[in-house]
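In what follows, a structure is listed as structure tokens, so that the remarks can point back to it.
Every protein chain except one is present and positioned as in the full complex.
The first chain written gets the first letter, and so on, giving A and B; residue counts start at 1 in each chain.
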Amino acid sequence: MELAEEGVPPVINLTELAEKEKEEFEEKVSELIIEFGAENLMACMQCGACASICPLARTGFEWYNKKLIKAILVGMREELLDDMTPWACVACNRCTEICPRNVTPFEVMLAMRRLMVEDFALPTLTIEGLRSLYEHGHAVYMTGREARKKVGLPEKPPTTDSDEKALQELKTILKNTKLAELGLIPME
Amino acid sequence: MTAEDKPRIGVYICHCGENIAGAVDVEEVRKFAEKLPDVVVARDYLFMCSDPGQEIIKEDIRKGLVNRVVVAACTPRTHEPIFRKACEDAGLNKYYFEMANIRDQCSWAHWHEKEKATEKAKLLVAAAVAKARLLEPLEDRYVELNKDVMVLGGGIAGIFAALDLANAGFKVYLVEKSPSIGGNMAKLDKTFPTNDCSACILTPLMVEVANHPNVELITYAEVESVDGTVGNFKVKVRKKQTYVDWDKCTGCGACLNVCPPKARVPDEYNEGLSTRGAIYIAFPQAVPKKAVIDPDACIRCGGRWFGEEPRKTKDGKPILAPCEKVCPTGACSRDEPRDPNGELIELNVGSIIVATGYRVMDKKHFKEYAPDSPNVITALQMERLISATGPTEGKLIVPSDIPKYLEWKKKIEKGKEAELEARKPHVITFVSCVGSRDERYHTYCSKVCCMYMLKQAMLLKEKYPDLEIYISFIDVRTPGKDFDEYYMRCRKLGIKIIKGKIGGVQRLPDERLLVKGYDAELGRPVELISDIVVLATAMEPNMDLKELARKLGISVGAEGFLKERHTKLYPVDTMTEGIFICGCAQGPKDIPDSVAQAKAAAASAMSLLAPGKMKVEPLISEVDQEKCIGCGICENLCPYGAITLVEVNGSRKSKINETLCKGCGVCAAACPSKAITLHGFTYEQVLAQIRTIAAKKVVEV
Partner (left out) sequence: MVSETETVNENEERKLKFGLFLGCNITFNRPDVEQAMRKIFPALGVELDDLAGQSCCPTWGTMPSIDDVGWCAVAARNLCLGEEKGIDLMTACNTCYASLNEARHKMLKNPEIMNSVNEILAKIGRKYEGKAKCRHVTWVLYKDIGLEKLRESIKYTLDGLTIAVQPGCHFLWPSEVYPDREKDPFNPVVLRELCEALGAEAPYYTKLIDCCGIGALRSTDPGKSFALAKDKLECIKEELDADLIVAGCCSCMIQFDDVQDKLRKEGKINFSIPVLHYVQLLAICMGFDPQQVAGICVTPRDEIIKRILEGGKR
């Protein structure tokens, strides 16, 4: 019953979504999102307060907080997994501060990322960041040290960058987290 | 015991549809009951409480087959009165009746354990039979009722309750906390759904109730304590000190503007949009129209307080405070001392109606809406801003310019020429559900704000068609007669609806406001610049409501409003007999609903008091003074103060006041010499029940 030939169909078929949720998946998207940390998801009343101040909504991303929540509640899945909005969330938490139902919309964004990660639906930059965190202890890492020299600081900062034991500690930690289970990055 | 009196017990077991029969094997219980001592017949039926069900019992009584009745069914709380009445109708003393609850405490609780449920049902029936064998006939008692009523709170609800009672011939004490009656409705401009002027419909009622021969109006007063029970409440009421002699004060208003600037404080009537002096009259149409002095605001001009000698000028003239000086009747003369505690009076009434209303939340809680801006106001402030009795006489200007307006008015009044430079708003935005439907404040919907936002928008748009008006709604709640039509009228007027909650308001340098919203109709965030932002802040319980409820012995719900006995069937009753509630003290509602409840509360009080006496169950405690050793343990324990120790032939004996005793049985349980009997629950009866259950068979006591 596709009314549009290409791209996203204009009608969201709720019956189909509901049936799919039952037949194809062990858990509903909403249940997964709750498991992944958005405990109060179901309390959302779709008031839109969070969207009114969300930098994502204001700059024209498709699935910002309020809309993402609704899409999760009706069981949309593929379309959401294809969309990168959650990875643009700046974690500003202004939505959390004003949500009248304690939904913590930011946690929904984060939970969506966690769901996407299981599907390997994550930006390359994120994988790079994780790799860098594992290898250097810094998500943002640069080999060039001109800047540090320029301002009169030692080239090596007092971080995992200059402390092999500390880096090993961090690696041990990371190896004992879900990151290792997921196998997103090589962890020797 | 004659053969005639020997117990012949009938046991009647109810299936309660599937409710009992679904878990308990009724036939097995019946067979078991048949064999219990003194049981002459045991029957079962689908619904024992139905007409044919009751008829089975009545028939057995009429035929002389049984003279004690045990019904094993649901809860005595709702059904005991029904079966007692059936016994009485068939000619049996209704206290020859006992009930076993095999539903709530058995079938429901053990729904998945059929066998155990059946065993437990048997035991409960056996215990009831054991008690039934020892039942005694009792006679109902009557207590005299005081027919006077106290109505607490003089808002629209309290006024209507008082008027209905007074018109029916009941004496009413209308006790109001503030100096005038009228409540929140007195602050409204016009009222939905008909848009009639609030003052025009309210003021005549205020006058009528104040002048009614059956009403004694007691304003500026609060309840201090409440004793007694239904029919005989003793209420201590504190009349606060007015510092103005109300017998002399004519309400002329000469004193209203004489206080120096330092003694001016935010005006309650104008919701803080203007100020009032320390001496003030609540509002122009106040009833009674009398001045009071607010002792916290008064700066004691001339350095003298009531009862102190005045200071003298050089030429020996006494220095009087400005208020004293201008008063033509000497009502606020400071010659006499005045008790800051006011006066304590005692009222004796048979019933109490609580109509103490609500308050609106202050904007200061809502930091995301720039509460520091003078142009962010509450909806109640908006009512004042557009009201002809408001700070600007109903002229619409931005609130940040009210001080300019007041300056201008002062000059004009002094006959000076002056130009008014206040800014008129072009855009007004309403924000819904502020503090309502919000986990951080109140989870309930305040019910009337959707309608009053539409009302204010409509009034503004009709008067100033060029105004741009936006109302944000999470969803529009306008159920009921004429209400959705009202909403459509607004849409047709061109008032713009934003379907979504405003998430932020930010101040602009020129005191206008940047409003950030989301419109679900457009599916996009929206933004606009507004001159005024109106917050529909939640209606919430008054600060002192919990304390008042405690004094009255009634309860408040989790949200803080007074709790009704039963949401559907007893909506204006409380768990304390004789105390009724109405209006917004019970929960947020509009004027039509407040009035309807007020009339319901008045009618309930009338039907309670009209007979002049009230039947009370004889299930109360009695002292056998022969056995009483006068230890006094019971006296201290009685929660109702029903017990006193009296002199009988030279020794101390306990005595129970029948009208105060509630039959709780604390005294009977505590009495070391078993001198107290709680009728309907005697030692023997209760012990027979316990022992039966413990021994799993009916035992003799």
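In the analysis below, a contact is a pair of C-beta atoms (placed from the backbone, for glycine too) under 8 Å apart; a residue touches a chain by one contact, two chains touch by 3 or more.
Small disclaimer: the values here were computed from a predicted structure and weren't measured.
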Omitted chain's touching partners, listed by label: A, B
Per the touch definition above, residue among A:Lys28, A:Lys70 or A:Arg148 touching the missing chain: A:Arg148
Touching residue (missing chain; options A:Leu32, A:Ala49, A:Val103 or A:Val117): A:Val117
Residues from chain A at the interface with the omitted partner, ascending: 36-37, 55-56, 58-61, 84, 87-94, 96-97, 104, 106, 110, 113-114, 117, 122-123, 125-126, 129-130, 133, 137-142, 147-148, 150-153, 157-161, 163, 165-167, 169-170, 172-174, 176-179, 182
Hidden partner chain, residues of chain B it touches: 367-368, 370, 372, 504, 506-509, 514
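Throughout what follows, only the chains that are shown with their structure count from here on.
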Gap in Å, rounded to a whole number, between the CA centres of chain B and chain A: 50
For the chain B and chain A complex, residues of the former touching the latter: 368, 433, 437-440, 474, 499-504, 516-520, 523-526
Contact set on chain A toward chain B in their complex: 43, 45-54, 57-58, 66-67, 94, 97-98, 100-102
